[in-house]
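A quick write-up on the structure given underneath.
Of the protein chains in this complex, one is absent; all others appear in place.
Chain lettering (A and B) follows the sequence in which the chains are written, and residue indices restart at 1 in each chain.
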Amino acid sequence: MTAALHTQDLGKRYRGRWALRGCTLTVPPGRVAGLVGPNGAGKSTLLQLAVGLLRPSAGTVEVLGGPPAHDPEQLARVGYVAQDTPVYAALSVREHLRFGAWLNPRWDNELAGRRIAQLDLDPGQRAGKLSGGQRAQLALTLALAKRPGLLILDEPVASLDPLARREFLRHLMEAVAEHEVSVLLSSHLVTDLERVCDYLIVLAAGHVQVTGEVEQLLATHHRLTGPRRDPAAMPGGQQVIEASHTDRQSTLIVRSEGPIHDPAWTVGQLSLEDVVLAYMSQANCAGQASRSGLEAVR
Amino acid sequence: MIRFTLRQFRASAATAYAAMAVIAIVLAVTGPRLAHYYDAHVVGCQAAGNCNAVTETFLGFYHAVQASLGPVLLVLPALIGIFWGAPLLAHELETGTFRLAWTQSLTRNRWLAVKMGVGGLAAMAAAGLLSLMVTWWFSPLDRWNGNRFTPAMFGERGIVPIGYAAFAFAFGVVGGLLIRRTVPAMAATLVAYLAARLGMTYLVRPHLMTPLRVTTAVLLGGKNGAAPASASTLNPQDWVLASNTINAAGHVIGQDGTITVNGTQGIMFATGPGGVSLAGVGRCPNIPAGTVPGRDPHSSSLLQACITRLGIRQELVYQPISRYWAFQGLELAIFLAAALALAGICFWWVCRRLT
Partner (left out) sequence: MIEFHLDSRSGVAPYLQLIQQVRHALRLGLLREGDQLPTVKDAVARLAINPNTVLKAYRELEYEGLAAARPGVGTFVTRTLSDASLPAHGPLRQDLRRWLARARQAGLDDESIEALFMSTFRAAAGEDVA
C-alpha cells in the first residue's frame, strides 16, 4: 500500500542553517498522524515540503506515491491547511466555496454546503470578519471538499480557544470517519494530539526523534525507578531515552521491545506526553552538548 | 482560475472602468463641438482675417477638460502599475493566501499565467481605449499646435500608452513579488515608471532612428539679438533635436545662434538663454563699431556677407514628422518587450526560486 508520506534523508536549508535534516520516515495510509515538537523544530518546514510549497535542499519526499505538487492530479490528492489558516479576507464564505469548486476537479459541493450549514456559518459573511475558529473550520471545509486522499494541517488549533479547538478536532474526526482520508497534523502540544492520533512523529532540532504507532510507543516505553544505576550499564535491548538521578535513586525512561525482567526496577506506565517530553529533552541535551563541545552523557 | 481572477479583480477594475466611462461621456459630449469649431472657424481664419480672436477662443475651448484630461495618459500607466500590478502578488504573499492558492489543483505556472494575463490585458485595453478617446478629442488642438512629436506630447497620444501600461503593470507585479509588501512595491513601481519614461524620452527616443541633418544659412533676425528666421525646409511638426551653429570646418560653435555685434573687432556669437558664447570666430573688418543687426539694412547686409564668407551656417538635427508612427511603433515594441521580460522573471522566480 502506498505510504501517505515517505521521506528519504529529507533536508531543508535556509541561508546556511538547516531547518530540517536527515529526515527519513514513512507514514502508513489510513492513519491520523501527529507531528509534534517544540517551536522551531522544523514541523512547518516538513509539512510545506510535503505539499510542495518548499523545495528540498537534500533528499526526497513523496506523498501518496508521487512527488508533491507535481501536476494538477497530484495537487488534487492532497488537501492542506496552512498555519494561521489564510483566507481571502474580502471574499465571502460562499465565494470561497466557489473558489474551491472552480479550482478543484473533484470538488464535492454538497459536502461543502452541508458542513457550512452544520457549522452555522453565514455564507454571505466576509471571511475577514470570521473568528479564528470559524476561519479554521472554513479552511478545513475547503480542504475536505476537494476529496483528498491525504489531509495535511499545520498547527490548525494553535491559536484557538479550547472550545473552538475541541470543535475543530471533532469535525476533523467526523470527516475521517466518513471519508477514509489519511491525516497528518502538527502541533507543539501533545495534549491536542493525544485523543486523535494513532501515529506519532516527534521532531526536535530539525531531526526526527522517534516515529511509530501510538499504541506501539506506549507499549514499548516505560518508566523505571530503582536504586542508582549507570544508564550505560543497561542491557542491549533497552535504550535509555532520559535519565535522572539522586544520590540513591535513578529514574530512567527506556524503550524496550521486550518486557523488563530485572526485579530491581519498578516499572511504570507512561502517558504519550511523557514519551514525547523524554525525546524532546534528549534532543535538547544532544544539542547543548554538541554546542559546548562535550560528549553527551546518557 | 480565470473566473476567480476576475472576481478578485472586480473592485479595482470597476473603479477604473467607471472612471473611464465618465471620461468617455465628457469627451463624447464636448469633442464634436470642439472639432466643429475648428472646422468652421479656425481653418478659414486667415481668409476671414480674425485669426487672433478665433485662435484665442479655440485654445481656450473647454479649458477645464483640456487641463484635466490632457495629462490623464501620463498618469494612467502609473496608476495601473501601482494599483493593479503591485498588489497582484504582494497581497497574496503578505496575507499568506498564496499558501491556499498553490495547494489547490492547479500548478503555480497556470495560476501566475492567468493572474498576469488577465491583469495585463485589462491594463493594455484600458490604456488603448483611453488613448483612442483622448487622441480623438485633442486632434483639432494637436493639429493646430503641431507638437505631437515633442517630448511633452509624444507619450500622451497614440499607441505608446499601451506599452507604458503593460510595462508599469509588469514592473508592479515583479516589484510586489520581490519586495513582498504591497506599499513599498507601489512606491518602487512609481519610481521605476518615472525613470523608464524619462529615460526613454530624453536618452533613448532621440536615437531610435538616426536623426536627419540639414544645414541652412544663418540669417540675421529682424530685431536685436532675435533668433534668425531659418530658411529651412522643415515641417513645423518635425521634432528638432538640436539647432547648432557650425563654422566652415563643421565644428559646432554655438546653439540656437543669435547674433550681436561686439565692440570693434571680430564678431562675437552670443546665443539665446542657456547657450554657449564664443568670441573670435572670425573677423569682419569692414563692420564699423556700434553696428547692431537689424538697425539699418546696410550694416545688416554687411554683417550677413561676412557671416556667409566665414562659412558660418546653422545645422538642424531632427526627426521628420513622417517617422511619427514608426517611432510610436518602436517605442511600443520596446516597452512590450520589457514587460514580457519582466513577466518572464516573474515566472522564473515563482516557479523555480520562491520557496
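The criterion applied here is as follows: a residue touches a chain if its C-beta (ideal position, glycine included) is under 8 Å from a C-beta of that chain, and two chains touch if they have at least 3 such contacts.
Keep in mind that this is a model prediction, so the values were computed, not measured.
For the chain excluded from display, the touched partners among the shown chains of the whole complex are A. Among A:63, A:78, A:176 or A:241, the one in contact with the hidden chain is A:176. Remark: the omitted chain is touched by one listed residue; of A:2, A:109 or A:271 this is A:271. Here the missing chain is touched by one residue of A:197, A:217, A:243 or A:275, and it is A:197.
Subunit A residues in contact with the hidden partner, per the touch definition given at the top, are 31-32, 166, 169-170, 173-174, 176-178, 194-198, 215, 218, 269, 271.
Throughout what follows, only the chains that are shown with their structure count from here on.
On the side of subunit B, the complex with subunit A involves touching residues 1, 3-4, 7-8, 11, 95-97, 99-108, 355. Touching subunit B in their complex are the following residues of subunit A: 51-55, 69, 71-73, 75-76, 78-80, 82, 84, 86-91, 95, 98-100, 102-106, 139, 142, 146.
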